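With one protein chain removed, the remaining protein chains of the complex are shown where they sit.
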Amino acid sequence: MLYFIIRRILQIIPVIIGVTLILFTLMYIIPEDPAKLILEKGATPEALQNLRGKMGIDKPVYVQYWRYIKKLAKGDLGTSYRYRRSVNSILADHYPNSIKLALAAIIIEIIIGIFAGIVSAVKKYSFWDMLVTVSTTIAVCVPVYWLGMMLQVSFGLKLGWLPMSGMGDGSIRYYILPAITLASVSTAFVARMTRSTMLEVLSNDYITTAYAKGLSTNMVIGKHALKNALIPVVTLIGMDLGALMGGAILTETVFNWPGVGRTIYLAILQRDAPVVIGGTIILVMIFVVMNLIVDIIYALLDPRIRYEKKEIQI
Amino acid sequence: MAETENNKILEVKNLRTYFYTDDGVVKAVDGVSFDLKKGETLGIVGETGCGKSVTALSILRLIPEPMGKIVEGEIIFDGKDLLKLGQKELQNFRGNRISMIFQDPMTSLNPVYTVGNQVMESLVVHRKLSKEEARRGSLKLLEMVGIPEPKRRFASYPHEFSGGMRQRVMIAMAIANSPSVLIADEPTTALDVTIQAQILELMDELKSKTNSSIIIITHDLGVVAKYANRVMVMYAGKPIEFSNVDNIFYKPMHPYTIGLMKSITRLDEKNRKKLKPIEGLPPSLIDLPKGCIFRIRCKYAINQCKKEYPPLVEIEKDHRVSCYRAKEFMDGILERFGN
Partner (left out) sequence: MASIKELEVLEEIETGKKYSRTSLYKDAWKRLKKNKLAMLGLSIVILLILIAIFAPLISPYNPISRIKEDSSLGPGMNHLFGTDLLGRDIFSRVIYGSRISIEVGVIAVGISVIIGLFFGALSGYFGGISDAVIMRVADIFFAFPYILGAIAIMTILGPGIVNIFIAIGILGWASIARIFRSSILTIKNKEYIEAARAMGASNNRIIIKHIFPNSFAPIIVYATMNVGIAIIVEAALSFLGIGVQPPTPAWGKMLADSMAYIDTAPWMMFFPGLAILITVLGFVLLGDGLRDAFDPKLR
C-alpha cells in the first residue's frame, strides 16, 4: 500500500512538469510586453529595460523557465503585473473559499449522484429511472453559468428564498445555489456512472450467491452490490474534479464568489498573466492531489488493485 | 422400497419458468415435476440450455425478474409451497434450509470482501451470533471443507484463492446452517479434472455427515453415475426420463437418453465402440414444435410424435419416460445400443 502511494506521488511529478512547461512556453510566446503592462504609459525606455532586467525577462527562455521552476518548487508563483503583489498572497486570500465551495459541491455530487444512480438502476425503466435519465442528459449539456443565472433568477430574484450572490456571512444559505451549480454536471456523470455500474454489478454471480444465502434485498444492494459499483464511481469523481475546478471559474464569476476562480476571471479581464497561470496551477494542483486521494480510496475499496500493484512492483 | 409421503423432503410439481425476451418467450422450464427423498442425491442431466440450471434457480426463486418469471407450479418444501412465500419468509429458507452452490467459483464470490467475511455472513444472517461466535463457526467451516490454515485464509480475498479453493469456500457457505437440501449447479464444470473429484468427494462426505439431500445438476454423466441415486434427464425444458441411476444407464427408454449413453465410453464394455454423438442441434426454446420436441433428431419418430407431446408415464416401477415407444424399448422390440 505504501509502495502504491509513493508510486502514485512519483507519477504526479512529470504531470506537474509537463503542465508548467506547456504553460510557460505559452507565456513566453505572449505577444505583449509585461514590462509595459506594469509601468504606466509613457514610461521611459530605460525604466522599461530596468524592469525587464529585474523581472529576468531579458534572459534566454530556458534560463527563465529554470528560474520559474525553481521559484515554483519553493511555492512562489511570481508577481502580479497589476497589483505588484506576489501571486501567492493574492491567491492565499481566496483559495480557502474555493475549497469550501468545491467540498460543498462534492458532497452534493456524492449524495445526490450516487443515490439517484442507485434508485435508477434498482428500479430500472420506472418513472424515477426515466426522470434521472432525462435530467442527467440535460444537466450534462447545460452551460453551468447559465444554470447559475437561472437559479439566481428563480430562487433568488423571483422566490426570494436564497441570496443571489456573494458569500455574505458565510452561512450555509449562501452556499446552496453556487454549490448546486458547480455540482450539476458532475452529479449527472456520477448518477449515470452509478446506474450503469450498478446494473452491471447486479448481474454478477456473486449477487445471486448473496441472495441464495438468504440476505434481504437491502443487504444485497447495500453491502454486496454497492461497494463493487462504487469502485468505478470513485474513479470518476476523481477524474471529474478537473471539471469541478474549471467550473469553479465560471460558477464563482456568476455568483461573485470570492475564490480563486473569480480571481482568475478578474485577472483575465486585466490581462494579468501571472495570476491567471498561478491560479490555474493552484487549481491543477488541488485537482492532482484530490486525484491522488481518490486513487488511494480506490485501492482501499478494491483489494485486487492493491494486489496487482504489489505484483508489478519492481 | 416403500415410498412414504414424509420420506420426501422436496417436491416440485409442474414447474414452468419462462423468460420474456425481445425475440419471444423462452420456455426454459416447461412442466418439470420431481421429488427429492431424504438423504438421497438426485442428478439432473441434460445439454446446455435444457433448463436444468433454471430449474435449480427456480427452487430458490432466484430467477432474475422481470425478464424471467415462474408462471406455474408448486415447490413443496417442509409442507410449504415456496412459491407462495413472502420475501421475508423466503429469505429464512434460502441459505438456511435450502442452499446452493454455483457453477463458477471464480465469479460467485464477492471480490471486495474477505472470504471470512462472506462465510460469516451466512451464519450471521440466519442465527443470532456474536461476532466472535460467528468467527469461530466460520473457521470451523473452513476447516471442514479442507482449507489449509483457515486462520490465515480467513482474512484473504477471493482472488488470492484457486478455483478449487473458492469452490470449497462456496461449499462452506452452503453448509453453514446444515441445510436439508443442497443444490449444486454444475459445481465442478469450471474446475480442473483433478480438483473435480476432490470437490465431489467432499460434497458426498459432508452429505453423509449432515444427513442432507443433494440435487446435483450436471452434464457430466460420469458424475451422475458415481454420486447420484436417481437421475432426471431433461431436454428442452422438460423432463424426459426419470429413474434410478441403474435404469438410466443400463435400461434407458427414451431415445435421447439412449443417445446420451451411447455418447460416453464405457469402461465396462469389452469392445469399446466409437463415440456416437447425437445428431442435430438442440432446438431453440422460443418456437417449440408441436408434438415431441426431440422427434426432429429422433430416428425412432413415428406419426404420433408429431401430434402431441408424449406425457411422462411410469413404464415400470420408479421409471418414468416421456416417449410413445418406451414400451417397445422395454420389451426389447427396439434395440437400444445397436446401430
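Structural remarks
We call the chains A and B, going by the order they appear; numbering starts again at 1 in every chain.
We take it that contacts are C-beta pairs under 8 Å (C-beta built on N, C-alpha and C of every residue); 3 or more make two chains touch, one makes a residue touch a chain.
What you are looking at is a predicted structure, and each value in this text was computed from that prediction instead of being measured.
Within the whole complex, touches from the chain that is not shown fall on A. Across A:Gln49, A:Ser89 or A:Thr137, the single residue that touches the chain missing here is A:Thr137.
Checked against the hidden chain, the listed residues A:Tyr3, A:Trp66, A:Trp146 or A:Trp161 yield one contact partner: A:Trp146.
Within the whole complex, the absent chain has one touching residue among A:Val119, A:Ala273 or A:Val294, and that is A:Ala273.
Not every partner is drawn; the one left out touches chain A at residues 14-15, 18-19, 22-23, 26-27, 29-32, 137-138, 140-143, 145-146, 149-150, 152-153, 157, 241-243, 245-247, 249-250, 253-254, 264-265, 268-269, 271, 273, 276-277, 280, 283-284, 287-288, 291.
Here is the rule we use: only the chains that are shown with their structure count from here on.
A straight line joining the Cα centres of chain A and chain B is 53 Å long. Residues 203-206, 208-217, 219, 224, 227-228, 231, 301-304, 307 of chain A are the ones that touch chain B when the two sit in their complex. Residues 57, 60, 62, 64, 87-88, 91-96, 99-100, 102, 104, 107-113, 121-122, 125-126, 157, 159-160, 170, 173 of chain B are the ones touching chain A in the complex.
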